[in-house]
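Working notes for the structure below.
A protein chain is absent from this complex, but the other protein chains hold their places.
After this line comes subunit A, so read on.
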Amino acid sequence: MLLRALMTTAADAAPLAGAPPPNDEATPVFVARGLCKTYGSGEATIHALRDLDLDILPGEFVVLLGPSGSGKSTLLNILGGLDAPTSGRAAWRDHELTGADEAALTAYRRDHVGFVFQFYNLIPSLTARENVELVAEIARDPMQPEEALALVGLSHRLDHFPGQLSGGEQQRVAVARAIVKRPDALLCDEPTGALDVETGKLVLSAIARANREVGATTVVITHNAAIAGMADRVLRMGGGRIVAIEPNARRLAPEELVW
């Protein structure tokens, strides 16, 4: 009990001010205005983001597409509360992400965001179920870990350690871990980057299903154009800006994707 209490108290995780507004279809959940992010100084200055504006609607499935260096990871990091812009503002509903302190950002990630990493980042000493449980333990209203793993089609691999799972399976555990807290936003950074086509499709369908059934606003970044077909909107990035916005009339199922 003591350990449980130790692991679940979040002393430095204070919630951001303000209650979430009613889920109005028309109100964007992510809002970014005039976002700039620069690294370095003088001649060596790199402009990762240049005066970027963005609105993402609730439950929307957005794919950020672009070559490396286009600024898509920087944008995702700012939306995920991992990085701060040099200027401009970013907000999640009425939570200002710019200027929030470390504790507030931790609480934001904890309560609202699910992350999927390119290299899965599972804890090797925990089984699939336990990796999911780990996040469920610190969430406000989590689903059962088994339920999350069923959503990604891994009910039969609950008690396997990451070392005993294939790359695709590990990434699906990571998706289950991201959605077990019923996140408002699901942020995926190159989720298929380390996977082959068929395995990648399995992971993408898990993400799509989570988006559909949990209702999480989903942002996937990739440099793989083939994935664009499954999005509501595709934001093409280049040189730190959004260079094109391409809505899809019909979202393709992951199985239909070709790359």
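The rule is short, and it goes like this: a contact is a pair of C-beta atoms (placed from the backbone, for glycine too) under 8 Å apart; a residue touches a chain by one contact, two chains touch by 3 or more; residues count from 1.
Basically, contacts and distances are computed from a predicted model.
The protein name that UniProt records for the chain not on display, among "1,2-phenylacetyl-CoA epoxidase subunit PaaB", "ABC transporter domain-containing protein", "Carbon monoxide dehydrogenase subunit G" or "FtsX-like permease family protein", is "FtsX-like permease family protein".
Of the listed positions A:36, A:82, A:226 or A:252, the one in contact with the omitted chain in the full complex is A:82. Screening A:95, A:109 or A:241 against the full complex identifies A:109 as the residue touching the chain left out. Screening A:96, A:137 or A:232 against the full complex identifies A:137 as the residue touching the chain left out. Considering the complete assembly, subunit A touches the hidden chain via residues 3-4, 6-13, 73, 77, 80, 82-83, 102-103, 106-107, 109-111, 113, 115, 117-119, 121-127, 130-131, 133-135, 137-138, 159, 161-164, 167, 170, 177-178, 189, 194.
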